[in-house]
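So that we are looking at the same thing, I have put the structure below in structure tokens.
Here the complex is missing a single protein chain, while all its other protein chains stay put.
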Amino acid sequence: MKCFKTRHCAYYFIFVGIFLLFPFSLFKYTNYVLFLVNMGAIGVIGASGLNILKGYTGVISLSQAAFMGVGAYTVAILSTKEGLPFWINLPAAGAITAIVGVVAGTPSLRLKGFYLAMATLATQFLLEYVFKNWESMTRGVQGLFITPPQIFRVHMNNDWVFYFFVVPLAFVAVLCTRNLLRTKVGRAFTAIRDRDIAAELIGINVFKYKLISFAISSFYAGVAGGLWCYYMTIINPEAFTLLVSIDYIAMVIVGGMGTIMGPVYGAIFIILLPEFIQRVMEVLQPIFRMTYTFEAFKHIVFGFTIVIFLMFEPKGLSEIFSRMGRRIAKWRRKEVREKGGY
Amino acid sequence: MEIAQHHLEVHNLSLYFGGVQALNRVDLKVKKGIVFSLIGPNGAGKTSLINCISKFYIPHEGKIIFNGREITPLRPYEVARCGISRTFQNIELFKGMTVLDNIKLGRHNHLRSGPLAGMIYWGKAKREEEELETFLDREILDFLGLTPIKHRVVATLPYGLQKRVDLARALSPKPEFLILDEPVAGMNREERQDMMKHILEIKTVWGLTIFLIEHDMEVVMNVSDSIAVMNFGEKIAEGKPEAVKKNPEVIRIYLGHSFTEG
Amino acid sequence: MKKLFRFLVLVSLGLVAISAHAGEIPVGIYGTLTGTDVDVNGMSYGPKDYLTYVNEKFGGVMGHKYVPILLDGKNSIPEEVKVFKRLVDVDKVVVVNGWSTGGTKALRDQINILVKIPFQAQSFSIDVLDPVKYPYIFLMGPTYEDQVLIALEWAKQKGAKTIAFLHADIEYGRAPVRNAMEQKIPEKLGLKVLADIEYAGVSLDLTPQLLRIKELNPDYVYIQDSAGNTIKILRDAAKVGVPASKFFGNNYNFQHIIPGTLGKDAEGFKALQVNADWGANIPMMKEIEEFAKKHEIAKKDAYYTKGWAQGKIIHEVVSRVLKKTGGKIPEIGQFRTMIRDEWVNLENFDTGGGTPPLTYKNHQGHSEARIVEIKGGKFVTISDWIKTQ
Partner (left out) sequence: MELLVQVMIAGITIGSIYSLIAIGVVLIFKSSGVINFAQGSMAMIGAFIAYSFVTQLGVPIVFSLLITFLIAAAIGIVIERFVLRYLTGASLLSIIIVTLGITFIMDGGALAVWGSSNFTFPKLFPAFSLELGGIKVPSVYLWSFITAMVLLVIFLLFFKYSKMGLAMRASADNQKVAIALGISSRKVLSLTWIIASIVATGGGILLASISALHVNLSYIGLIVFPVIIIGGLDSIAGATVGGLIVGVLEAISGVYIAPHLGGAFQQVAAYLLLLIILMVKPYGLFGAKTIERL
């Protein structure tokens, strides 16, 4: 994260440059790659939210997908039933999801660890049930369609428009997380994660801060879900199942729990992993004739990724990268010294 | 009127673990601005008592009065807010965080900026953080000589230093009442000397009331203004160090190592 | 690790996929190779195999080889959208053969407005059948609602008074039943609906629901679900003593695993057949057998044959287009629209006995089905093709 320090502000321009030029560098793959990038950006927002809860406050939440669902439904309902514009809907989605998150977080008054995780699992299933059966609002399993708002007379779910809309949002999300975590609130979260009793004894209202953590985390999830809704233009309960929650957990782990950039790496990794496997398997198809081995291998690799990361690199990709960075830096310094020698 | 100058009062406090009686109708009065030591053999209930004061344990009967206000029903973090601050027997620092962050956490309740302000990190929130850091540099880190290591991660520090960080965290909120749970346990001679120096300094310079639990009689006898002795969850003696030294009951408990060494 | 990561990025950006060269006609197929309802995914392998068969037998169509690309939509909306975008943008397919109702709905704008690509839906949902709103979406057989109608008409003839519905808590389960109710199909036939019972698609034990059925005791029960759950239903029906002959399943229950698994407990169970079964004595089957000599068939069932028939349709329209253009492949956008136009013109197209003759004027190949019943451990036809009005 050094690159945000002012003396490195050149990086900003490089980032912006890459961001602006990227779509023009894809030739015929544009829409497809942009689709992946956009999904990735949504993933980043959702995962950053989960990271606050899981990586920094130490609460396992298995209900991230359901929270995204709440956000998505909020957007869909507001824009179809009320016809509100998206710059109202998105924050609303975040806010309402945050409220739901706080309610879902109340068990943390008495629960922690596995039991709390189970409570969130229950939340996941209950919310799924609500999505499916509160028909007056969610139209049940048929789900809701929305016609996305137009920007310059182009539908927002057009991959290009969405790219220029969602990627900056993801960037802001990461920035906010980083800021939050170097203030009072962030420290309180970390303290609760490391040793909740001590935190309480030195004057932190643990319950309150757990709820805050839930609120923020589900706010992110809500926004992510809202964006998802605008992008897919249809939402139904089948899109917010436990498996999605697990994907998000995987993102946070692979990227690096309790690191700012973790969710970013993680989201990219988890989004690209299946693509990668797909390509490889296509190359290998003559050998594996059965097509379902594609999926089988996706499962297997996904599983191994999680296991191996947790066993050997619990701090995830971000740790690996920073180590790389240090190596390079060291090597540079050495070089310089040698030059100095002459 | 009595109450006013008594900083902390404990009225027949009792606590059980299952059948075991950890505290039995303990009464204590601590005057403002003194060093009050609580001594006694292991398992006498000293730590249980302070855990009751800071509400980690909920006493089964009795009440605790601080500054003339009853704090028995409060939750731990509320107690901390009243200005009671403590260190821990086996250090309860957040091992993963830096020294500075640990100490900052001590001032948690003095910071106003909420989550949103924090997210934007502009103006108020930013200023507050900076002010906090300068404050700690000036008041705490210098004083305890922690400035050089303030960015080290706690887990990497030696035991003695960790104890000092623990003390620093307890001091950072500028409490009026400081509870020290065996501050010099497991320290070597000069570390112990430093700690004693610090304690006396805190008392004189900062004018805090200090509630000390310690086995090391040298320290106790040198710093305390008043001493209470506990055994099997009961208070068996209280008074000036000299008086307590002579108390036959106390001598019986402490037979073997007499106080002459102190 | 970082190397791997870089590699990942490079690979996925770089060799995103094999793209279409001249003289190749890429055809996109996505189905549920994994996920719920896999047991009917023969219909995704069918088209692929048929187009391969055409390539091998006739060397493709007018010298151009088909490139059938089969991908996994996992029966989940985001996956299907992803796969669709890939097929359309990267593989530049000229026609898509897609799976789930939800995915098709999600893609409706992409299909009909943004991309304009002919789309053959595996789903029989009425919600995507609309020549005006969705000019590019085609269904081959009777919608689920048609099937309900056909089944209930038959039941009526057999003197049924009361019926009940059983379905899973997913769109494919709930939506058609709802539509049927809203269209008042049972009322029109003078049938009383005693209950519309829903269960979780994943649940392992359905005894409670069956106990309710037993209590209500309807004359017939219509199952809007696929074999996997139907097996559970019939199993638990036998447990609580409701005869299998009371139960009716849609076209996705015409599966031999049902009697295979349940033995006599499945006797009398009725399902709907909308296309020829595997091993039926029809010209199409000959082709399949010929193909099977050299290749392994993923699924040997009525869904594979359905897919094969769909393959034939695609081949038919493509070759008609190429006849028009005199054998040269038009620019892709034009190609796609031309295929769509030819598709609408299909009339009484015979898939070699695979299905009733197909006419796509209203984007629905046919709306006929016949009823099969399990007798002596195998499905036997007990009615001839019933047509909905």
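We just call them A, B and C in the order they show up, numbering each chain from 1.
The criterion applied here is as follows: a residue touches a chain if its C-beta (ideal position, glycine included) is under 8 Å from a C-beta of that chain, and two chains touch if they have at least 3 such contacts.
This structure is a prediction, so every number in the text was calculated from the model and none was measured.
The omitted chain makes contact with just one of the residues A:L84, A:I99 or A:A122: A:A122.
The hidden chain makes contact, of the residues C:M62, C:L114 or C:A195, with C:A195. Touch with the chain that is not drawn comes from one residue among C:M62, C:L114, C:L189 or C:L211, which is C:L211. Among the residues A:R139, A:R187, A:R279 or A:K298, only A:K298 touches the chain that is left out of the figure. Contact with the chain that does not appear here is found for just one residue of C:N55, C:T162 or C:T261, C:T261.
Residues of subunit A that touch the chain left out of view are 54, 58, 60, 107, 110-111, 113-115, 117-119, 121-123, 125-126, 128-129, 132-133, 197, 201, 242, 246, 249, 253, 290, 292-293, 295-307, 310-311, 314.
On the side of subunit C, touch with the chain left out of the figure occurs at residues 33-36, 38-39, 168-169, 195, 197-200, 202-205, 207-209, 211-212, 215, 227-228, 231-232, 235, 238-241, 257, 260-261, 299.
Methods note: only the chains that are shown with their structure count from here on.
Steps from subunit B to subunit C, taking the shortest chain of touch contacts, total 2. The chain occupying the central position, as judged from C-alpha centroids, is A. Chain pair with the highest count of contacting C-beta pairs: A-C. Centres computed as Cα averages put subunit B at a distance of 73 Å from subunit C. Subunit A and subunit C have Cα centroids lying 35 Å from one another. Contacts from subunit A toward subunit B in the complex involve residues 176-177, 179-180, 182-188, 190-191, 194-195, 197-206, 212, 215-216. Residues of subunit B touching subunit A in their complex: 54, 56, 75-77, 80-81, 85-86, 88, 92-97, 101, 104-106, 108-109, 111, 113-115, 117-121, 125, 128-129, 169-170, 173. Of all the residues in subunit A, the ones that touch subunit C in their complex are 26, 28-33, 35-36, 39, 132, 140-143, 145, 155, 157-159, 232-234, 236, 238-239, 265, 268-269, 272-273, 275-276, 278-280, 282, 289-292, 294-296, 313, 317, 320-321, 324.
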